[in-house]
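Here's the structure we're looking at; comments come further down.
This view holds just a subset of the chains, kept in their places.
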């Protein structure tokens, strides 16, 4: 909301983008979810993707992380055209994602969800096996870093509270994030302490040169960590702004799709 | 950021007895059912049921079923069904019989060929399910009919018109691999035990139990292996994840399609193993082998705590489930009940076993 | 004293139900405790396990049917080795002696089928269908094979499930699709014979229908002239006699000198009327 953030905001504008998405369209049957969106992420920046409900943000990042195949449009990864067939491909290329629906298996334990698809092993050859102790220790530790004290690493994810579950997804993505970290409304279910931890974490990984894509409906969170802001509306992009080029109020108006809002600015101090 | 370590007692946890912890595991729930069934037959059945030979006697069908059930359980945990395993037993049996009898291949070729062949058919099953997105129920159901039909046609071609292919026992008699897949293991040991009087003998002095039927050994080995894979390897985690939520697993980087197709191949191989063992044991194969075994395998897996919707279950559960089922089926013959009541009895015992199982688990774990 | 009967036919199969009734009656008459057992489906592996289970209880006599000598042989030999007297019934007359059984009571399925086929050919049949309601059950397959060998003319095997209305539709379809068919052989009177009669009637053609085994309704059709004949193995005898022989053997060591053929016995219109009531009670 103000420019005097304690975070360092990287000026990574000159670096080559890690991922470039050009004129992405995505149709589901007769539903047009994306009608031509362009976007890029550079190393060491946090690029916020904002917009109204149903604007197409989640659909867009899903094409980036290999879940959806775009109907039209081109994706360049480190300058080369990329064609991820599965999320696993994207992951192996270094893209870690927190999906809005979290992509967790309710019946499985926290640890098994944490390491799902990338299980640590010990031993070798035919004796290579899942390293349960190590996995448990890492999962509990990473959760603690985010401000959640779990009762134990073997509680089923389905019995966790909403925020605990979201934290598992975030901790997992951060732990495995290599080049790009995509966070789709990561703080929606989080408590204040957990939220501030996540925002601090975003700052930390950005400083390590990782590109972060951050989706949020909270203008204040976006402004707290974002370097650039792209706003979507009804499947189209309304343009990208750099940090400092736009005021919170302008940004909030864009996010609301330019439509008039119910009158309560007074009590919320300008931004919701 | 916090000082509460997971090992320090958490005030948000009640203490829990060791027994309660045990019963929470899906693999051990079915034990209550086993105990119940044992008690029931202990009271009603002829004493010979729980003699050594009686034990081997009900464990043999339980093992044959169990090998299928463990395959089916893994597949069910992975979120799919295979209704074609019963037909696969007949079809793989035919293929094996033709290899051995018609083509005269030695076992060292015939057995791997049979497994390869089964895995291939299982792979087709899986690939169609995955590619088309159709439920595996309907796809493997089609294969239930197709494989059963092909077994009939194949048998008629191989035998020139009969639905029964004979002569397998003669063909494999002296093969060095045969003892691994047929007959009884450790015959020497048991003869010696009989001589020392530790094992009961028939009037003519031969031991009542000539050895441990190989299928029992296979059954135990496969149950242990499957448990190891499920609980102690990344592949096990992938199986649970694929069955728990296909999209979530795939989005988290689990190669869901690969996992599922492998499971279909595995299940088919389990069916082939049962086919090889039973064909070598009986010396013949016919078009009705394995009839409805797919059904029984799923029953055993479900008794053992597998969810039909996938993502939950265990190999050990299927192990005990098969034993319950096998014991109930054979046990009746040791009692004085009229055969007319067999099915009523079978259904009743199954129901009571799972209800008991469930009640005990809820009781112990305090679920509501 | 205990005698165990292990057969390949389920208790709810009309044919085997009669055998079982014979077994039970013999048990009552001789005062011996008899148990009748059979696998859930036609399953040779399961049947051999049932024989093993019986042997474990060391009964005073074992009565078995032998549809597959390869699969059941070792179990039967084990019983013989254990000193348990064995009588075979129904199927397996050719292998019975070789496996160590004392005697065989029954009739060969193939021979019965052949007799029926010859009779139907004699009635002028040229083209027939054999309705097999349990394909792969070797006993039924043998009946069809015998029929087709005895009949001589062209024979198609029509595989069905054991749902009567489906059988009726399928027979009707087969009759409609091939005008030349003039003979229908059913392998079970209740399941397949009755619907076959209904289909033949509805076709409005003159079709000879015959069936293995008996059911009251089918016999009624025979008596009314809607069906040609039923083949009776008198399977009640297979159950009753074998148990009696075994009982006498146990008591006095008696045993007839040769196999006892219980059939075949063709039931035509003249005899059918008398048999209906007995069949409705599960004796024929």
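Lettered A, B and C in written order, each chain numbered from 1.
The criterion applied here is as follows: contacts are C-beta pairs under 8 Å (C-beta built on N, C-alpha and C of every residue); 3 or more make two chains touch, one makes a residue touch a chain.
Just so we're clear, the structure is a prediction, and the values are computed from it rather than from any experiment.
Asks: With only one chain per type on show, what's the overall stoichiometry?
Replies: Full-complex copy numbers, labelled as displayed: A x2, B x2, C x1.
We adopt the following convention: only the chains that are shown with their structure count from here on.
Asks: Central chain, going by Cα centroids?
Replies: B
Asks: Could you state the distance in Å from the CA-based centre of subunit A to that of subunit B?
Replies: Computed value for the inter-centroid distance: 44 Å.
Asks: In whole angstrom, how far does the Cα centroid of subunit B sit from the Cα centroid of subunit C?
Replies: 33
Asks: For subunit C, jot down the residues that touch at least 2 other chains.
Replies: Where subunit C is concerned, no single residue meets two or more other chains.
Asks: Going by the contact rule set out above, which residues of subunit C touch subunit B in the complex?
Replies: Within the complex, subunit C touches subunit B at residues 11, 20, 35-38, 40-46, 48-50, 52-54, 56-58, 68, 70-71, 73-74, 81-83, 134-138, 141, 145.
Asks: Provide the residue numbers of subunit A that touch subunit B in the complex, in ascending order.
Replies: Going through subunit A, the ones touching subunit B are 65, 67, 86-88, 91-92, 97, 99, 101-108, 112-113, 115-119, 121, 128-130, 132, 140, 144-145, 147, 149-153, 172, 197.
Asks: Of all residues in subunit B, which touch subunit A in the complex?
Replies: Counting only subunit B, the residues touching subunit A are 1-2, 4, 6, 10, 12-13, 228, 231-234, 236-238, 240-241, 244-245, 247-255, 311-312.
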